[in-house]
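Working notes, beginning with the structure itself.
With one protein chain held back, the other chains of the complex are shown just where they sit.
Entry: chain A
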Amino acid sequence: MCVTCGCSDDAEAKVSNLQTGTVMTIQPVTETHHHHTHVLPDGKVVTHSHSHEPINETHHHTHVLPDGVTHSHSHDINEVSQIHAKIHGRTISLEHEILGKNNLIAAQNRGWFKGRNILALNLVSSPGSGKTTLLTRTINDLKQQLSLSVIEGDQETTNDAEKIKDTGCKVVQVNTGSGCHLDAAMVEQGLQQLNPPLDSVVMIENVGNLVCPALFDLGEQAKVVILSVTEGEDKPIKYPYMFRASEIMILTKIDLLPYVKFDVQRCIEYAKQVNPQIQIFQVSAQTGIGLDNWYEWLSKKAISH
């Protein structure tokens, strides 16, 4: 007797047909697989096959569910006697998008911005590229023309938010702790605190990181990637996801070009190679060179988004 499912595998087993009088002897099981059927408590019928292999060998079998889905699994023959009669693996097809929840909240954020006629930009860069300096300068230069407020993302401290606050601008700090990027839910909570006015611009300064923030939609209208000339000019092809995801690239600290080895043309070529549509502004937030182009883009975007 098979302990697995109660079927017989000895030579004495036979089948008798009382109508015809035929008696058939069931041959000893010589093949290693047999099929049988279980009826589940809810009435579903599951058919599967399994082997009668010597103990200690792995046993593999297949189920066919009533809806036609087939699945197979294996387990050690030793455990079979205890659990096989009770437990089977059932395969569930999910097709679930792992970032689905984030994307749903991002879509809600996007609707929230749209309903209030707010332009939201997601500023991304590596740490130390000068995002906060560029942002404070932008706020100071444009605060007469544009209503700006900021969601500041960092792993720790409120240092950057303090700098933004000094400009007189509304700012909310989101600390991500061990997280390396802002996600849509953090921005949603930040927005509740920030309560930005209608017809305004919300700058979301992401955590300094050229990798992870590229994957997380926050509900912004555009990503703005900031790259400084103190970094390598090959950053766009080293971190292509971020440069591909961004609508514009701001090349900062260009006042330092005489002192650093940085090939601007090659950097632009790399950026265009990754993202042919990307618009590039070369600026210095210290001296103010090139900021007009960025301000013009920002002002137009605030009206037309």
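Everything below uses one rule, namely that a contact is a pair of C-beta atoms (placed from the backbone, for glycine too) under 8 Å apart; a residue touches a chain by one contact, two chains touch by 3 or more; residues count from 1.
The rule is short, and it goes like this: contacts and distances are computed from a predicted model.
> Which name from "Phosphate transport system permease protein", "Hydrogenase maturation factor HypA", "Methionine biosynthesis protein MetW" or "aminomethyltransferase" does UniProt give the chain that's left off?
The correct option from "Phosphate transport system permease protein", "Hydrogenase maturation factor HypA", "Methionine biosynthesis protein MetW" or "aminomethyltransferase" is "Hydrogenase maturation factor HypA", the UniProt name of the unshown chain.
> With the missing chain put back, one of A:Cys180, A:Ile289 or A:Ile303 would touch it. Which one?
The missing chain is touched by A:Cys180.
> Consider the whole complex, including the chain that is not shown, and state which of A:Trp112, A:Tyr241 or A:Trp297 touches that chain.
A:Tyr241
> For chain A, which positions touch the chain that isn't shown here?
38-41, 46, 71, 73, 85-99, 101, 179-181, 183, 211-212, 214-216, 237, 240-241, 244, 272-276
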